[in-house]
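Missing here is one protein chain; the remaining ones are kept as they sit in the complex.
Let's turn to chain A:
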Amino acid sequence: MAALAFVELDEGKVKKSSLEAVSYAHAVAGDVTAIVFGKTDDMDEVGKAGASKVLSVTDDKLSAPNIMAYASAIAEAMNQEGSDLLVLAKSSLGDPVSARVSIKVDASLASNVTDLPDTSGGYSVKKSIYTGKAFANTNLEGDKKIIIIKKNAIAIKEDGGSPEVVDFAPATNDSDFTVKTTKVEKAEGDILLPEADLVVSGGRGLKGPENWGMIEELAKTLGAATGCSKPVSDMDWRPHHEHVGQTGIKVSPSLYIAIGISGAIQHLAGVNSSKYILVINKDPEAPFFKAADYGVVGDAFDVVPKLTEAIKKAQG
(Lines give C-alpha, C1' and ligand atoms only; values in the text may rest on other atoms or scores of the structure.)
Protein backbone atom coordinates (compact mmCIF):
# COMPACT_ATOMS: atom_id res chain seq x y z
CA MET A 1 0.00 0.00 0.00
CA ALA A 2 1.07 3.59 -0.51
CA ALA A 3 -0.12 5.87 2.26
CA LEU A 4 -0.66 9.60 2.52
CA ALA A 5 -0.75 11.17 5.99
CA PHE A 6 -2.47 14.51 6.53
CA VAL A 7 -0.30 16.46 8.98
CA GLU A 8 -1.79 19.46 10.78
CA LEU A 9 0.11 22.41 12.18
CA ASP A 10 -0.78 24.42 15.24
CA GLU A 11 0.96 27.81 15.30
CA GLY A 12 3.59 26.42 12.94
CA LYS A 13 4.30 23.33 15.06
CA VAL A 14 3.35 19.84 13.93
CA LYS A 15 0.56 18.43 16.08
CA LYS A 16 1.48 15.40 18.17
CA SER A 17 -1.66 13.61 16.98
CA SER A 18 -0.54 14.11 13.38
CA LEU A 19 2.78 12.41 14.17
CA GLU A 20 0.72 9.51 15.54
CA ALA A 21 -1.05 9.41 12.17
CA VAL A 22 2.28 9.32 10.30
CA SER A 23 3.54 6.47 12.50
CA TYR A 24 0.27 4.59 12.02
CA ALA A 25 0.55 4.98 8.24
CA HIS A 26 4.16 3.80 8.37
CA ALA A 27 3.25 0.72 10.40
CA VAL A 28 0.48 -0.16 7.93
CA ALA A 29 1.98 0.79 4.59
CA GLY A 30 5.72 1.21 5.08
CA ASP A 31 6.05 3.93 2.46
CA VAL A 32 4.48 7.16 3.71
CA THR A 33 4.13 10.55 2.09
CA ALA A 34 2.91 13.35 4.33
CA ILE A 35 1.04 16.45 3.20
CA VAL A 36 1.62 19.64 5.20
CA PHE A 37 -0.21 22.93 4.62
CA GLY A 38 1.84 25.96 5.68
CA LYS A 39 5.39 26.53 6.81
CA THR A 40 7.03 24.67 9.65
CA ASP A 41 10.51 23.89 10.95
CA ASP A 42 9.33 20.45 12.08
CA MET A 43 9.73 18.50 8.82
CA ASP A 44 12.37 16.27 10.42
CA GLU A 45 9.89 15.26 13.12
CA VAL A 46 7.51 14.17 10.37
CA GLY A 47 10.34 12.16 8.87
CA LYS A 48 11.32 10.60 12.18
CA ALA A 49 7.71 9.52 12.71
CA GLY A 50 7.90 7.57 9.46
CA ALA A 51 7.36 9.75 6.37
CA SER A 52 9.99 9.42 3.65
CA LYS A 53 8.54 12.30 1.65
CA VAL A 54 6.62 15.46 2.50
CA LEU A 55 4.39 17.35 0.10
CA SER A 56 4.76 20.92 1.29
CA VAL A 57 1.90 23.24 0.31
CA THR A 58 3.09 26.83 0.61
CA ASP A 59 0.46 28.62 -1.52
CA ASP A 60 -0.75 31.57 0.61
CA LYS A 61 -4.33 30.84 -0.39
CA LEU A 62 -4.02 27.53 1.45
CA SER A 63 -2.09 28.67 4.50
CA ALA A 64 -5.23 29.07 6.63
CA PRO A 65 -7.47 26.02 7.22
CA ASN A 66 -10.13 25.67 4.53
CA ILE A 67 -12.30 22.55 4.62
CA MET A 68 -13.20 22.43 0.90
CA ALA A 69 -9.86 23.50 -0.55
CA TYR A 70 -7.89 21.15 1.73
CA ALA A 71 -10.15 18.28 0.68
CA SER A 72 -9.51 19.03 -3.00
CA ALA A 73 -5.76 19.29 -2.44
CA ILE A 74 -5.59 16.03 -0.48
CA ALA A 75 -7.62 14.19 -3.12
CA GLU A 76 -5.28 15.56 -5.80
CA ALA A 77 -2.24 14.45 -3.76
CA MET A 78 -3.69 10.94 -3.36
CA ASN A 79 -4.21 10.69 -7.11
CA GLN A 80 -0.76 12.07 -7.91
CA GLU A 81 1.00 9.76 -5.44
CA GLY A 82 -1.17 6.75 -6.18
CA SER A 83 -2.11 6.56 -2.48
CA ASP A 84 -4.65 3.91 -1.57
CA LEU A 85 -4.65 4.85 2.12
CA LEU A 86 -5.13 8.22 3.81
CA VAL A 87 -4.37 8.42 7.55
CA LEU A 88 -5.11 11.41 9.75
CA ALA A 89 -5.85 12.26 13.37
CA LYS A 90 -9.36 13.08 14.52
CA SER A 91 -9.72 16.87 14.80
CA SER A 92 -12.06 19.75 14.07
CA LEU A 93 -10.35 20.13 10.70
CA GLY A 94 -9.52 16.52 9.85
CA ASP A 95 -13.09 15.26 10.30
CA PRO A 96 -14.86 17.55 7.81
CA VAL A 97 -11.94 17.48 5.36
CA SER A 98 -11.66 13.70 5.24
CA ALA A 99 -15.42 13.26 4.80
CA ARG A 100 -15.23 15.26 1.58
CA VAL A 101 -12.08 13.46 0.44
CA SER A 102 -13.82 10.08 0.89
CA ILE A 103 -16.43 11.10 -1.70
CA LYS A 104 -13.89 12.64 -4.09
CA VAL A 105 -11.68 9.53 -4.21
CA ASP A 106 -14.42 6.97 -3.56
CA ALA A 107 -12.80 5.59 -0.39
CA SER A 108 -14.24 3.69 2.54
CA LEU A 109 -13.71 5.47 5.84
CA ALA A 110 -13.39 4.60 9.52
CA SER A 111 -13.16 7.15 12.33
CA ASN A 112 -11.94 6.89 15.95
CA VAL A 113 -9.67 3.98 15.07
CA THR A 114 -7.67 2.73 18.07
CA ASP A 115 -5.51 -0.03 16.62
CA LEU A 116 -3.62 -1.22 13.56
CA PRO A 117 -5.75 -3.03 10.96
CA ASP A 118 -6.24 -6.77 10.97
CA THR A 119 -5.75 -7.93 7.40
CA SER A 120 -6.05 -11.67 8.05
CA GLY A 121 -9.51 -11.80 6.50
CA GLY A 122 -10.14 -8.57 4.65
CA TYR A 123 -9.30 -5.22 6.19
CA SER A 124 -10.67 -4.76 9.68
CA VAL A 125 -10.08 -1.88 12.07
CA LYS A 126 -11.19 -1.38 15.66
CA LYS A 127 -13.20 1.79 16.19
CA SER A 128 -14.17 3.40 19.48
CA ILE A 129 -17.95 3.90 19.54
CA TYR A 130 -20.66 4.98 22.02
CA THR A 131 -18.26 7.71 23.22
CA GLY A 132 -15.69 5.20 24.40
CA LYS A 133 -18.15 2.75 25.96
CA ALA A 134 -17.58 0.09 23.28
CA PHE A 135 -15.61 -0.86 20.18
CA ALA A 136 -16.71 -1.96 16.72
CA ASN A 137 -14.49 -4.18 14.59
CA THR A 138 -15.25 -2.79 11.16
CA ASN A 139 -14.42 -4.09 7.70
CA LEU A 140 -13.38 -1.48 5.16
CA GLU A 141 -14.22 -2.31 1.58
CA GLY A 142 -12.90 -1.03 -1.73
CA ASP A 143 -9.44 -0.21 -3.06
CA LYS A 144 -9.07 3.09 -1.25
CA LYS A 145 -9.36 3.62 2.49
CA ILE A 146 -9.34 6.52 4.92
CA ILE A 147 -8.47 5.90 8.56
CA ILE A 148 -8.99 8.59 11.19
CA ILE A 149 -7.16 7.65 14.35
CA LYS A 150 -8.17 8.47 17.87
CA LYS A 151 -5.69 10.60 19.77
CA ASN A 152 -3.17 8.95 22.09
CA ALA A 153 -4.09 5.48 20.83
CA ILE A 154 -0.99 4.98 18.67
CA ALA A 155 2.65 5.34 19.75
CA ILE A 156 4.86 7.71 17.74
CA LYS A 157 7.95 6.07 16.30
CA GLU A 158 11.10 8.15 16.23
CA ASP A 159 13.61 6.22 14.16
CA GLY A 160 12.88 7.55 10.66
CA GLY A 161 15.22 9.84 8.77
CA SER A 162 15.02 13.28 7.21
CA PRO A 163 12.23 13.32 4.64
CA GLU A 164 12.49 14.51 1.08
CA VAL A 165 10.50 17.75 1.07
CA VAL A 166 8.78 18.49 -2.23
CA ASP A 167 6.76 21.59 -3.12
CA PHE A 168 3.20 20.70 -3.94
CA ALA A 169 1.02 23.27 -5.69
CA PRO A 170 -2.49 21.85 -5.97
CA ALA A 171 -4.92 23.27 -8.49
CA THR A 172 -7.12 25.77 -6.68
CA ASN A 173 -10.72 26.04 -7.65
CA ASP A 174 -12.70 29.23 -6.90
CA SER A 175 -15.73 27.24 -5.82
CA ASP A 176 -13.65 25.93 -2.89
CA PHE A 177 -13.20 29.44 -1.55
CA THR A 178 -16.81 30.56 -1.01
CA VAL A 179 -16.49 30.08 2.75
CA LYS A 180 -14.61 33.08 4.17
CA THR A 181 -12.95 32.93 7.55
CA THR A 182 -13.40 36.39 9.05
CA LYS A 183 -11.80 35.96 12.47
CA VAL A 184 -10.00 33.33 14.53
CA GLU A 185 -10.03 33.43 18.32
CA LYS A 186 -7.52 31.17 19.96
CA ALA A 187 -6.02 30.80 23.39
CA GLU A 188 -2.34 31.19 22.56
CA GLY A 189 0.47 29.26 24.11
CA ASP A 190 -1.84 26.94 26.03
CA ILE A 191 -1.60 23.20 25.67
CA LEU A 192 -4.51 22.17 23.48
CA LEU A 193 -7.00 20.13 25.49
CA PRO A 194 -7.82 17.51 22.82
CA GLU A 195 -4.10 16.94 22.19
CA ALA A 196 -3.00 16.84 25.82
CA ASP A 197 -1.35 13.87 27.43
CA LEU A 198 -2.29 15.12 30.90
CA VAL A 199 -5.52 16.94 31.76
CA VAL A 200 -6.56 18.69 34.98
CA SER A 201 -10.30 19.41 35.11
CA GLY A 202 -12.36 21.31 37.65
CA GLY A 203 -16.06 21.13 38.45
CA ARG A 204 -18.71 22.89 40.46
CA GLY A 205 -16.98 21.76 43.66
CA LEU A 206 -14.53 24.61 43.13
CA LYS A 207 -17.34 27.05 43.93
CA GLY A 208 -16.34 29.82 41.49
CA PRO A 209 -14.04 30.92 38.67
CA GLU A 210 -11.89 32.86 41.15
CA ASN A 211 -10.69 29.52 42.55
CA TRP A 212 -9.18 28.24 39.30
CA GLY A 213 -5.71 29.44 40.30
CA MET A 214 -4.90 26.15 42.02
CA ILE A 215 -6.14 24.15 39.01
CA GLU A 216 -3.91 26.18 36.70
CA GLU A 217 -0.98 25.85 39.10
CA LEU A 218 -1.34 22.07 39.20
CA ALA A 219 -1.71 21.95 35.40
CA LYS A 220 1.34 24.16 34.92
CA THR A 221 3.40 22.00 37.27
CA LEU A 222 2.47 18.88 35.32
CA GLY A 223 2.53 20.46 31.86
CA ALA A 224 -1.15 19.57 31.58
CA ALA A 225 -4.09 21.15 29.78
CA THR A 226 -7.04 22.45 31.80
CA GLY A 227 -10.62 21.28 31.32
CA CYS A 228 -13.93 21.63 33.11
CA SER A 229 -17.36 20.08 33.52
CA LYS A 230 -20.46 21.21 31.61
CA PRO A 231 -22.03 23.22 34.48
CA VAL A 232 -18.78 25.17 34.83
CA SER A 233 -18.78 26.11 31.14
CA ASP A 234 -22.56 26.75 31.16
CA MET A 235 -22.07 29.24 34.03
CA ASP A 236 -19.24 30.87 32.04
CA TRP A 237 -16.68 30.19 34.73
CA ARG A 238 -14.54 28.72 31.94
CA PRO A 239 -14.69 28.94 28.11
CA HIS A 240 -16.70 26.39 26.15
CA HIS A 241 -13.63 24.88 24.48
CA GLU A 242 -12.59 23.57 27.91
CA HIS A 243 -15.87 21.68 28.42
CA VAL A 244 -15.14 17.96 28.63
CA GLY A 245 -18.04 15.56 28.19
CA GLN A 246 -20.66 14.01 25.97
CA THR A 247 -21.49 17.27 24.22
CA GLY A 248 -18.08 18.86 24.68
CA ILE A 249 -14.51 17.74 24.07
CA LYS A 250 -13.71 14.05 24.33
CA VAL A 251 -10.23 13.58 25.71
CA SER A 252 -8.00 10.53 25.76
CA PRO A 253 -5.00 11.52 27.88
CA SER A 254 -2.65 9.24 29.81
CA LEU A 255 -3.91 10.82 33.03
CA TYR A 256 -7.15 12.70 33.67
CA ILE A 257 -7.39 14.47 37.02
CA ALA A 258 -10.95 15.38 38.03
CA ILE A 259 -11.29 17.86 40.86
CA GLY A 260 -14.65 18.67 42.40
CA ILE A 261 -16.52 16.88 39.59
CA SER A 262 -19.19 14.42 40.71
CA GLY A 263 -18.92 12.29 37.57
CA ALA A 264 -22.27 12.50 35.82
CA ILE A 265 -22.54 9.96 33.02
CA GLN A 266 -22.42 12.77 30.44
CA HIS A 267 -19.06 13.89 31.81
CA LEU A 268 -17.71 10.33 31.95
CA ALA A 269 -18.56 9.95 28.26
CA GLY A 270 -15.89 12.55 27.54
CA VAL A 271 -13.15 10.97 29.64
CA ASN A 272 -13.58 7.21 29.53
CA SER A 273 -10.82 6.78 26.95
CA SER A 274 -8.27 8.13 29.45
CA LYS A 275 -5.60 5.59 30.40
CA TYR A 276 -5.72 6.57 34.10
CA ILE A 277 -8.20 8.66 36.05
CA LEU A 278 -7.51 10.38 39.38
CA VAL A 279 -10.53 11.76 41.23
CA ILE A 280 -10.33 14.29 44.04
CA ASN A 281 -13.68 14.88 45.69
CA LYS A 282 -14.85 15.46 49.26
CA ASP A 283 -17.93 13.29 48.71
CA PRO A 284 -16.93 9.61 49.03
CA GLU A 285 -20.19 8.69 47.27
CA ALA A 286 -19.37 10.72 44.14
CA PRO A 287 -20.03 8.39 41.18
CA PHE A 288 -16.72 9.40 39.60
CA PHE A 289 -14.84 7.20 42.09
CA LYS A 290 -16.35 4.12 40.40
CA ALA A 291 -14.68 5.11 37.12
CA ALA A 292 -11.39 6.13 38.75
CA ASP A 293 -8.07 4.33 39.12
CA TYR A 294 -6.89 6.57 41.95
CA GLY A 295 -8.97 8.58 44.36
CA VAL A 296 -8.55 11.06 47.17
CA VAL A 297 -11.53 11.73 49.41
CA GLY A 298 -10.89 15.23 50.64
CA ASP A 299 -11.47 18.93 50.25
CA ALA A 300 -10.01 20.13 46.94
CA PHE A 301 -8.91 23.41 48.55
CA ASP A 302 -6.74 21.38 50.92
CA VAL A 303 -5.68 18.48 48.67
CA VAL A 304 -4.81 20.22 45.39
CA PRO A 305 -2.12 22.60 46.72
CA LYS A 306 -0.59 19.70 48.67
CA LEU A 307 -0.56 17.54 45.53
CA THR A 308 1.08 20.33 43.53
CA GLU A 309 3.76 20.68 46.21
CA ALA A 310 4.37 16.91 46.30
CA ILE A 311 4.79 16.85 42.50
CA LYS A 312 7.22 19.78 42.61
CA LYS A 313 9.19 17.97 45.32
CA ALA A 314 9.32 14.78 43.19
CA GLN A 315 10.44 16.80 40.16
CA GLY A 316 13.31 18.07 42.31
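Heads up, the rule we're going with is that contacts are C-beta pairs under 8 Å (C-beta built on N, C-alpha and C of every residue); 3 or more make two chains touch, one makes a residue touch a chain; residues count from 1.
Keep this in mind: contacts and distances are computed from a predicted model.
Colleague: Quick one: find the hidden chain's UniProt protein name among "Sugar ABC transporter permease", "Putative ABC transport system ATP-binding protein", "Electron transfer flavoprotein subunit beta" or "Ferredoxin-NADP reductase".
Modeller: Per the UniProt record, the undisplayed chain of the complex is "Electron transfer flavoprotein subunit beta".
Colleague: Would you indicate which residue among A:Met1, A:Ala27, A:Ile67 or A:Leu116 is in contact with the undisplayed chain?
Modeller: Candidates A:Met1, A:Ala27, A:Ile67 or A:Leu116; residue touching the omitted chain: A:Ile67.
Colleague: Just to verify: which one of A:Ser83, A:Ser102 or A:Ser229 makes contact with the chain not shown?
Modeller: Hidden-chain contact among the options goes to A:Ser102.
Colleague: Specify the residue from the set A:Val22, A:Ile149 or A:Ala292 that touches the hidden chain.
Modeller: A:Ala292
Colleague: Who touches the missing chain here, A:Asp60, A:Glu141 or A:Glu210?
Modeller: A:Glu141
Colleague: Residue-wise, where is chain A in contact with the chain that is not depicted?
Modeller: Considering the whole complex, chain A reaches the absent chain at 10, 65, 67-68, 71, 91-93, 95-100, 102-104, 107-112, 124, 126-142, 175, 178-187, 190, 192-195, 198, 222, 240-241, 246-247, 250, 254-255, 265-266, 269, 272, 275-276, 278-279, 289-299, 302-303, 306-307, 309-311, 313-314.
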